[in-house]
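The other protein chains are all here in position, but one chain of the complex has been omitted.
As written, the chain order gives the labels A and B, with residue 1 at the start of each chain.
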Amino acid sequence: MDTIKSLEDLKRIREEALAKRKVKETSGVVQVIVGMGTCGIAAGARETMKAVLDYIEKNQVENLIVTQTGCIGLCEQEPILQVVKGESEKITYGKVSPEIAEKIMKSHVVEGNIFQDNVIQL
Amino acid sequence: MAYFRSHILVCNDPECVEKGSMQILEILNKELSLQGLGDEVEVLDTPRIGICSKGPEILVYPEGLHYIGLSIDDIPHLVEEQFLKGRSVKKFLAPSKEEGAQELSEPTLKEVRVVLRNCGKIDPENIEDYIAEDGYAALAKVLTEDSSEDVIQKIKDSGLRGRGGAGFPTGMKWAFTHDSLGNEKYVICNADEGDPGAFMNRAVLEGDPHSVIEGMIIAAYAIGASQGYIYCRAEYPIVVHTLNIAIQQARTYELLGENIFGTDFSFDLEVRQGAGAFVCGEETALIASIEGKRGEPRPRPPFPAVSGLFGKPTNINNVESYANVPQIILRGPEWFAGMGTLKSKGTKTFALAGDVKKTGLIEVPFGITLREIVFEIGGGIKDNREFKAIQTGGPMGGCLPAEYLDLLVDYEKLTEAGSIMGSGGMVVMDDETCMVDIARFFMEFIQDESCGKCVPCRVGTKRMLEILTRICEGNGREGDIELLENLSSEIIEDSLCGLGKGAPNPVVSTLRHFRHEYEAHIYDKECPAKVCRALISYEIYPEKCIGCTLCARNCPVDAIAGELKNTHVIDLDICIRCGICKQVCNYDAVLVT
Partner (left out) sequence: MTVKTKICRDFIETANQAVDMYHSKKKELIPILMKVNQEIGFIPKEAMEQISSRMHIPKSQLYSVASFYHMIFTNQTGRHVIKFCESAPCHVAGGREVFDALRNVLELEPGETSSDGKWTLTTTSCLGVCGVGPVMMIDEDIYGNITPIQISDILAKYE
């Protein structure tokens, strides 16, 4: 890992981080982001995350990154799951139970169709 | 300031204006005047109400009704139905969105996310995500370009006030600590967010921990400290976990430790967990807790800036105060001071909870109204019930009724109205809330959390709780209200710390605004909101009961008798008023009287 001893070091790391992000976007890799703040966990986000990971394993889904994020502030919509495909707009889903997570994985991530039932606009 | 019982907002976007919305506004004013409602209903114009293609559009508050496609001829009828008879006119109502809706209508239009800017967008366990969002650029700037006095001046110029509740000017606090003598100084972050209903700090620490770390390092540089602590409550184990990862990563990148950015400034940070004591949110109690003692406050002076942790000069600020610092440095104090009101600059996070449709976190500039928060951002009251009160400032705050919905939110205005800013919790209450029960509820919490050191708080709150409990149990007496008032003023006057001084506030504010509820409990032995168990009964309405036996099967004390397909009856001598029968009944056959 890099250490930051000067302004130049910081700039370099920032640019690398932004470049990595760009690469993710242009390569078409899919990002699935699960909200794992405490409110998300209280609403069942751990089970949702497990459902996502189980789906990936069972169906051998590739070209995919799963990450987590904190509380967006829409607590009553938790568990929240977001999907970003390449450079397309990030789609945010609310009230994502493990069953809904499976449907989103199948419909949006694999087949490319947004699962309209649970979409929320930020 | 005049208080109107209703507001009409008329859309003034070009498309709506073209369709005649300004003529509608004029006719509304005329018609309201004609009906003698000019002093009760205010008409305002505003942009961006909604779908202008279906204009002209108006919004009626406090109901939150959205009327579209209106013409001048429709107005007299609308005014008569809506404002005289209190009935909405369905044919003009915009198609309603389902509750807990998948589509949020322009929710963040009024929000300005400074402290929450990265929450939900970055991976909090990846420092590079933070760096990509200009993370640690403020620290770099400060260490390479500014002296400690320069930094303090910038914070002073921004007008940042402590976000923990007291609202003390942050720049001034940093200056005091900087000026105190001694080489050993400390920086502490108060992450003991104990106010029920407040979870803004949790979200920031879980979602963007580095913003707080960076703010603390800058503060340490400004005051001359080399060690810091984040005191985090034990009820937030995930936060502690996230913070430890973030601190470790910052150390690995040498943003914490010796010679940061190659300068001779060194600083390190540690997380300290609380152990379950609300009073440890008070700064001197917090310090005692870090020192390994009972979390009891002590008199001030000396203030922590002069003699704090281990007797050394210490700067304590709230999570949100630190989280604002990097942005103030990067974007300039003038940018921050350009938001808000005269004395309350910048933005504030609030946690909306209770009976509001969209619970969660918001961040808005000071000067927004409570109405905008509850009805526009919060989406209005759940289940379309009526708004009754909003409690701001946590358990030492006050409850404000509907007349205060147009209050501009800032430190001074909230205090004038009988409440406080507190850390930012807002609990919205509907008409099914009993305000005496709420006052008792908060007093119970305060009594439990009182450290016990001073008599006014320890004994005073206990006595107040006894009186409130008696009132809720139907044993209220003549003189109880006066006794509550006397006790309140003594406790406020004589308590040692902010917890004691604020403890009577829920009672004082509910007595001020909802005195009639206390009187009903005491003199009529009635609970108008039908909440206090000793003052209510449950009855089954024979006309609606179909004898499905669901209530009887769910009753925890077998108080309901009845045969299948016959009307059921509740035995009030056995009934414990738990309300389960009403919840499970699918036919609305259970009444509360």
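Rule of thumb we're sticking to: a contact is a pair of C-beta atoms (placed from the backbone, for glycine too) under 8 Å apart; a residue touches a chain by one contact, two chains touch by 3 or more.
As the structure is a prediction and not an experimental result, all values here were calculated from the model.
Q: Among the options B:130, B:278 or B:366, which residue touches the chain absent from this view?
A: Counting the whole complex, the residue in contact with the absent chain is B:278.
Q: Please pick, from B:196, B:367, B:474 or B:562, the residue that touches the omitted chain in the full complex.
A: The one listed residue touching the chain not shown is B:196.
Q: Touch as defined at the start, partner being the missing chain; which of B:92, B:445 or B:518 qualifies?
A: B:445
Q: Taking the full complex into account, what residues of subunit A touch the chain not shown?
A: Contacting residues on subunit A, toward the hidden partner: 38-39, 41-44, 74-76, 78.
Q: Mind pulling the subunit B residues that touch the left-out chain?
A: 193-199, 201-202, 234-237, 272-278, 289-295, 310, 351-355, 359-361, 391, 395, 425, 427, 429, 433, 438, 441-442, 445, 448-449, 451, 556, 576, 578-580, 583
Throughout what follows, only the chains that are shown with their structure count from here on.
Q: Using Cα averages as centroids, what's the distance between subunit A and subunit B in whole Å?
A: Taking the average C-alpha coordinate of subunit A and of subunit B, the gap between them is 29 Å.
Q: Which part of subunit B faces subunit A closely enough to touch in the complex?
A: Residues 100-104, 107-108, 116, 119-125, 128-129, 131-132, 134-137, 140, 144, 199, 202-203, 206-208, 236, 238-239, 242, 252-255, 259, 261-262, 357-362.
Q: Which positions of subunit A touch subunit B when the two form their complex?
A: 1-7, 10, 13-14, 16-18, 20-21, 35, 37-39, 41, 67-77, 80, 94-95, 117-122
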